[in-house]
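A protein chain is absent from this complex, but the other protein chains hold their places.
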Amino acid sequence: MTVSATAAPRTRPAAENGARPLRLPRAVLPVAGVLALVLIWQVIGVSGVLGRAVPPPTAVLDAFVDKGDILLRAALATGGRALVGGLIGYLLGAMVASVTAWFPRSTTPLVRVTVLINAIPIVALGPVLMSVPARPFIPEVFAALSVLFATVLTVGDGLRSASKSPADVFRVFGASRTARFFRLELPSALPMAADAARLAVPAAILGAILGEWFGADRGLGVLMVSAMRNIQYGFLWAAAVVAVLVSVVFYLVGTVLERAASRRFGRSGEAAVDVAPLAKSASALIGVLIPVLLIVGWQAWIWIGDVPQIVAPGPLGVAESLAADAPELLAAAGLTTLSAFGGLLAGAVVGLALAILVTLLPWLNAMLSPLALIIPTVPIVVFIPILGSLLGYGVATVFASCVLMAFFPIYVLACSGLRARPAGSDDLFTIYGTGRLRRLTRLALPAAVPALLIAVRLAAANAFLIAISAEWLMGQGGLGRVFSERRVILDTNGSWAAVVVAIVLSVLAYVGAAALERKVVTRWRS
Amino acid sequence: MTNRTARTRTPIAAVAIAAVSLLALSACSSGDAGGGAASDTTPISFQLDWVKDSEFGGFFEADEKGYFADEGLDVEFLDGGDVSSTAAVIAGGAAQIGIVSNLSRLIDAIDTGADLVAVGALYQTSPAGLMTLPDLDVTSVDDLKGLRIGTDESGTADIDTLFRVNGEEPDYEDVRVGYDAAPLFDDQIDAYYAYVTNQPIPYELQGIDVNTVTFADLGFESYAGLIVTTREFLDSNRDAVEGFVRAASKGWSETIDDPSATAELTIGSYGADLGLDEDSEVASLTAITELVQSDYTKSNGLFAMDPERIAGPMYDALTASGREDLPDPADIFDTTIVADAQD
């Protein structure tokens, strides 16, 4: 039933080709949008209102002319690492998601493990990886880790989104589990899998760039730290622009794939969280078992590998630090939580607002379309220092970083959620002459709720990571700052204690968001 | 490039559940390369504490001219974007020799049980210091009281120590600005924690006046750019370490003689992927050569460490910083390597 209804608005009647003259202004708007952006940037750069750290585009252009070959080599290096790492993370994620679809009961434990892995701050992993054989591949590892989590969740939801009636058809015909998976669930998941790929692009590039900060001989991340310390602002921005361009290229490929998948396989909008829950006791057991296993594994690594404490401390030492510094860690955790949640909330509001605006105003949509393409691909962490010079070095910058990071997944998923309307509902609204605003409040927004909840779940899991990274770079307090202070005096027990608190908070945030989603989303299933 | 595959040769520091996936990743690479190196050369992974810019120029010079090879060493430079991690990399065995940025870091690392030994010090005077606008001339720690000081991760601890070594409690507003000096010019901070051989240079070249002062000028002395290895490696490869120091010393002598040649080598080859500016690098390296030499090195050779200075003002500063139970300097500084390296 979905097929005929969603196909209808897409098909152009044969005789209706008088739309030609509209084409020109449509192409003009995005170009105007980009030009306006560059112009504003030039004015800001030349006037210096945002300080020295923002050079005009002409200065960036100079850097391109002078050092184009270096930028190209760096882009290829970083792009390659992001691609390799991102693909590995994506495939791994898709595999885990498939396992959860195949064996629904494995979902809770598997997702928990990925949530836990995702909650480990990369900045804490970097120094450890520098001392293990994986060292040359830190950027790839970071890229893979950055991609894994969102992929598991999004692809998993896609696999479970297969409409019920075709699923029943498969059952009736006695199709094997394999056939059902490959012929029904996998195709139904393709649109969301493509979404996941698009989400993965900036994540992989950001991961690769961060990884390069922990020792690589070339790459955009290396260029950025070097240019920053050598006050080569034009060059720094040129490197950031290249990072965005690399993202845009990958992202465009992802978008093309997504469009194709959506057109071919239809988007069912609903992401059913229809997982057979484990018995309470089993679920609690696993909840305890996994962390315990991880801690045992960690201790085993320390013992068997005879790892010096300076490389990584043992769980016992960390526990001691946790106990000794409990009051300080709690206070820091409070501040971090404030930034993370506040940022999540504000980012959600901004992301949703922009998605709505773009849905409501076609001309704005056209004008912002290049921006909408660029914004999600900007490696935000690169701009934390610039945020600092704008907003001062403290809570405001940490908060703004959290807002920016939460904004991205919420904007992307809100945009696709706002389009995922129930079959035929658009026609219904048309025959009652419903205006744009009512269509938004009564149709698009409610229809977007499931997608928004996924976005919030994703953003919640990452909110603490971002807060901690920003605090680490320029916070005056919070867990990130505690981590940094302990780290610099090589107090690994102390710095990991802060990390452990952050991990616990991250996992709690995710579990909370997931519970909220489960509660609400049952209402949305048709 | 060549470095990437060669790196997998580093001894396995750990085998771990956590590393299984990482190992799977490294298995995708071309595996161990450089296995064909002649058996009489000793491979040395040398961990830098920053990206390959000209502050390591003398080492590049030694490599380029073949001084390392002459000593039977096959040296591979490991970039270090993360200053705090180098001691861990050396202690963990992923690098045999490395640069630990200053004395406090070395002491902190040893405090965790890491078995490290410093065999030389590149900087006789630490380049760590402050950068201010021309209207603020800092001559003593009193001038800093109540000011907003821009720091990065390492800066806060250093500035606290600076106050304490002068018998004062830290009295300044710590603004964590990272690697960016711009806030100084935007009146967001009054002083900026910097390496005086580094951040001020581009401004000076642009004709923007800035004042600089090192912590040493303000009474806080420390060696910097320590050449560090593990006790274990030193004991079993003493000749290699000595050869490394000898070759590096030759390289740095040439750098001191002609900083611009070394800067050129760095920009064109070792740091070719960094987009470095020639003028900046030459100026920076020239400033570095000043700090690398002292009266003590003139009579004892480059990298030489003066036990009296260590036990005196440097240990005083460490004590002032609140560090307790400092190790006996004789256990963690081996001054004989540099001495033996002087043929």
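Each chain gets a letter, A and B, in the order it is written, and its residues are counted from 1.
Quick note on the criterion: a residue touches a chain if its C-beta (ideal position, glycine included) is under 8 Å from a C-beta of that chain, and two chains touch if they have at least 3 such contacts.
Note that in this section contacts and distances are computed from a predicted model.
S.K.: Given the choices "Ion-translocating oxidoreductase complex subunit B", "Protein FixC", "SUF system NifU family Fe-S cluster assembly protein" or "Nitrate/sulfonate/bicarbonate ABC transporter ATP-binding protein", state the protein name listed in UniProt for the chain not shown.
M.R.: The UniProt record for the chain left out of view names it "Nitrate/sulfonate/bicarbonate ABC transporter ATP-binding protein".
S.K.: Quick check: which displayed chains does the absent chain contact?
M.R.: Looking at the entire complex, the absent chain's contacts are A.
S.K.: If I consider the whole complex, including the chain that's not displayed, which of A:Ser106, A:Thr255, A:Asn365 or A:Thr434 touches that chain?
M.R.: Counting the whole complex, the residue in contact with the absent chain is A:Thr434.
S.K.: Which of these, A:Gly80, A:Gly392 or A:Pro422, touches the one chain of the complex that we don't see?
M.R.: A:Pro422
S.K.: Of the residues listed, A:Met405, A:Leu443 or A:Leu490, which one is in contact with the missing chain?
M.R.: A:Leu443
S.K.: Could you list which residues of chain A touch the chain missing from the display?
M.R.: The missing chain touches chain A at positions 1, 4-5, 7-8, 11-16, 270, 422-425, 427-434, 438, 442-443, 446-447, 449, 523-526.
The working rule: only the chains that are shown with their structure count from here on.
S.K.: Which of the residues in chain B come into contact with chain A in the complex?
M.R.: Per the touch definition, chain B meets chain A at residues 1, 3-5, 7-8, 10, 12-19, 22-23, 25-26, 29, 51-53, 78-82, 84-85, 87-89, 91-94, 104-105, 108-109, 111-115, 150, 153-154, 156-157, 174-183, 185-186, 188, 198-199, 202-203, 272-277, 280.
S.K.: Considering the complex alone, what residue numbers of chain A touch chain B?
M.R.: Answer in residue numbers: 51-53, 63, 67, 70-71, 73-74, 77, 88, 126-127, 129-137, 140-141, 144, 212-219, 221-223, 225-233, 235, 297-298, 300-301, 304-311, 385, 388-389, 392-394, 472-476, 481, 484-485, 487-492.
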